[in-house]
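Structure provided below as structure tokens; questions to follow.
Missing here: one protein chain of the complex. Every other protein chain is in place.
Every chain is named by a letter (A, B and C) in the order it is written, and numbering of its residues begins at 1.
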Amino acid sequence: VGVIGSTLVSLYGDDRLRADVLGALGRDGGFFATAVTERDAGSELDRLRTTAVPKGDVVVLTGEKLFSTNADSARHLLVVARHEAGADDQPHVAVVVPRDADGVAVSEPWRTNGLAGSPVHRVTLADCAVPAGNVLDGHGLRLLEVGLNASRVLIAATAVGMARRIRDLCLDFAGTRRLRGGVLGKHPLFADKMAQVEIEIETMRSQCRTAAADYEAVRTSPDAARRFARRGALKSALVAKVFCGQAGWRVASTGSEVFGGLGYTDEVPIGALMRDMRHVSLVEGGEDVLRDVVYRRFTAPPVRRA
Amino acid sequence: VGVIGSTLVSLYGDDRLRADVLGALGRDGGFFATAVTERDAGSELDRLRTTAVPKGDVVVLTGEKLFSTNADSARHLLVVARHEAGADDQPHVAVVVPRDADGVAVSEPWRTNGLAGSPVHRVTLADCAVPAGNVLDGHGLRLLEVGLNASRVLIAATAVGMARRIRDLCLDFAGTRRLRGGVLGKHPLFADKMAQVEIEIETMRSQCRTAAADYEAVRTSPDAARRFARRGALKSALVAKVFCGQAGWRVASTGSEVFGGLGYTDEVPIGALMRDMRHVSLVEGGEDVLRDVVYRRFTAPPVRRA
Amino acid sequence: VGVIGSTLVSLYGDDRLRADVLGALGRDGGFFATAVTERDAGSELDRLRTTAVPKGDVVVLTGEKLFSTNADSARHLLVVARHEAGADDQPHVAVVVPRDADGVAVSEPWRTNGLAGSPVHRVTLADCAVPAGNVLDGHGLRLLEVGLNASRVLIAATAVGMARRIRDLCLDFAGTRRLRGGVLGKHPLFADKMAQVEIEIETMRSQCRTAAADYEAVRTSPDAARRFARRGALKSALVAKVFCGQAGWRVASTGSEVFGGLGYTDEVPIGALMRDMRHVSLVEGGEDVLRDVVYRRFTAPPVRRA
Partner (left out) sequence: VGVIGSTLVSLYGDDRLRADVLGALGRDGGFFATAVTERDAGSELDRLRTTAVPKGDVVVLTGEKLFSTNADSARHLLVVARHEAGADDQPHVAVVVPRDADGVAVSEPWRTNGLAGSPVHRVTLADCAVPAGNVLDGHGLRLLEVGLNASRVLIAATAVGMARRIRDLCLDFAGTRRLRGGVLGKHPLFADKMAQVEIEIETMRSQCRTAAADYEAVRTSPDAARRFARRGALKSALVAKVFCGQAGWRVASTGSEVFGGLGYTDEVPIGALMRDMRHVSLVEGGEDVLRDVVYRRFTAPPVRRA
């Protein structure tokens, strides 16, 4: 999602970068892709192999990124790389790379199980030099965590939207589908399932709102950049992402049951919605990875428990 | 919970009743019990058989109520009864009955599976006469719905509290329990379970806060009594009750697993917490009953869908 | 699955039909498709509208069947239809229709979410006349139940096979995937998930074996045709179908988590396996429909409870 790069530039970019990048996005539109994951560094980002080597007033990037959504049509890519000159406690950097910089190659899109409207690409960086001022101010992995806060809340919110779509499709179908001398929509078993779907949707929404409020409280504070960097991942955003992935999957499974064999065909979009919903749990940190963060940061330390 | 009666008196009682009942509660403390459920009218309250017969300036109540928490030590009971003089569209009334009124008999407490601190009694009303002014203004079942809004949010909140207690018990235990050359608290499997517990707790809290905010928005409005009566059960409160019962039960099951055989003894309170948690799903409307309300009021009508 | 038709012909066909149909299948191979479901008769087969009208020594079939797997390449179709001359207690017939009979039209295959190797078609029957001897002996819906016994056990068994495939894919992946200085395959969280998968597979297999043994006990009895007709759907076969659909779906969801973002691409077949697994729960009776049969036949009547 394009929000990671633009958030980080606005918080941790210098004046020139903010003007260039955000000005262009504001004026001409366009997309800001993120290129982080590598084949051997998905759940463990400290294993990233892409390097950023300072050379005079440029930084040279080399490596291969496995997944980058909308990379091909993007205006810029946010790349996280190992910093060759980095201190021990700050070994990574986050760098803004123009899509059309020399050395940037974007593959054909992956064939994926869903989300047809969001092509995902491999990105190769071959001796790709960008101005030193394109390096954001701070620890690359920490900045990524900050950017992911907004992105995870947005992904969770898309799960809410898809769940509502599934509910409405089921209700429309049930309103005319004959069953036992009446319609499916009046049948107690259908009513019970749909009410449980409603309960999932309502709790998903409440958690998304909680996370959005937490995020806004930091973002609108006078020293947002410093506070975000100190806090990193917000607990409510992590929870929104994991919970909406789980609850959304339950909703999608119910929706699939409602349509039965017809839902296995392309006459109704429930199959596509199910595949799209699956993405929520898999992108930007799987459940295991995020639960590990939740435990270490917010559960194990007695002072952090809520 | 005592909140139902006091809420309803404050909203729908006349000046004398408010002064008498709420004044006494405020001055001397005490409990306001609720006596609604009957043996054949649990999930279907329109089957209530207890009657309220107007006779001059009193109303005479006759019937048997199956469950009334803290009835014996309460100062007043809120009783919902069939109104012999009621209009077709308002066949029930809610009446404030002093615990020490003639004709009120309270049984020995039920032996229950948990919640040792909250005795539940049968209440018999035998030609029990109370002033006509003790009848609250409005449809009895609708007023009950209004009172249950506050009560259900409170019950949901107790589930949050119990879930946090379970989490903390598990973490304390795991901090010293030896496992594989370390402690349980450092084991990935335990961490993963506890993070999921944390995720449940966070979402339970978010839903409780949503429901509490909805409730407060109505309660603090100028025409709270009328608005509550028009809306009846609040969707967010229904969802908080059902969801916290479900999520709390998952947390209790996890807690029970963590302690293993030791948790089956009285050396640790996890067994008692599990039994107390079960109550959340069973009291003041089981899941099926509340999902039926959710579906009919908030899911089936297209204009009410969120 | 082709087993329905061949089972029913062998049990309820006359000598000529058995020789013709089964002889051809044995000699030359080929597929025996089933064409039952209609747009308004999926979960309620007594709403079938396709008609079978006796005319002299033929029966004329007219109607449209919504789903028929492999219909285009099949040698014969088993069609269930309303019998215009049927008695009140036997209003349907099961009829063997040659694929190349006049009046049989098979549509382009549906575009489905999975099972690419098993095309599903619409079948139109327009004044399609077949010999009266192609009508099987017995109540059409009852015969269908008999045929579904074998078919449901086979479908359940395919779920076992897919679950084992998913397990093996996960284990192969985990054997080389680096994690925390070791491999994923040695991580306790992965081990725990895979053991749960193993538990699902083992219970799925046990239920399939139970159902297969029940089926064989009837099939190999001297009066198999009559006993099958009297018993209709076997409880263990219904349970195998529903349970393997549920357990298989849990396995597929776990498999999808293991592969994370990579599993959302076509580099690994987990996405395809998940879509194929979904079919198990949707085909030949959804969960609701089969649970309804289980309750009415085997749970509600005290004498049938096991």
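Going forward, contacts are C-beta pairs under 8 Å (C-beta built on N, C-alpha and C of every residue); 3 or more make two chains touch, one makes a residue touch a chain.
Because the structure is predicted, anything quoted here is derived from the model rather than measured.
Q: Among C:Arg18, C:Arg47 or C:Arg209, choose the residue that contacts the chain missing from this document, as touch is defined above.
A: Answer from the full complex: C:Arg209 touches the omitted chain.
Q: Going by the touch rule given at the top, which residues of chain C touch the chain that is not shown?
A: Within chain C, the residues that touch the unshown chain are 164, 167-168, 171, 185, 188, 191-192, 194-199, 201-203, 205-207, 209-210, 235-236, 239, 242-243, 288, 290-292, 294-296, 298-300, 302, 305-306.
Q: Considering the whole complex rather than only what is displayed, give the residues of chain B touching the chain that is not shown.
A: Touch with the absent chain occurs at residues 37, 40, 42-44, 47, 66-67, 110-114, 120, 178-180, 189, 249, 253, 256-257, 260-267, 271, 274-275, 278-279, 281-283, 286-288.
Q: Against the chain that's been left off, what residues of chain A make contact? List them.
A: Given the touch definition above, chain A has residues 187-189, 192 touching the missing chain.
The working rule: only the chains that are shown with their structure count from here on.
Q: Identify the chain whose mean C-alpha position lies nearest to the mean of all protein C-alpha atoms shown.
A: Chain A is the most central one.
Q: If you fit chain A onto chain C using only Cα atoms, how far does it have to rotate, to the nearest 5°?
A: 180
Q: Nearest whole angstrom, what separates the Cα centre of chain A from the Cα centre of chain C?
A: The mean C-alpha positions of chain A and chain C differ by 39 Å.
Q: What residues in chain B touch two or more of the other chains?
A: Where chain B meets two or more other chains at a single residue, that happens at 188, 192.
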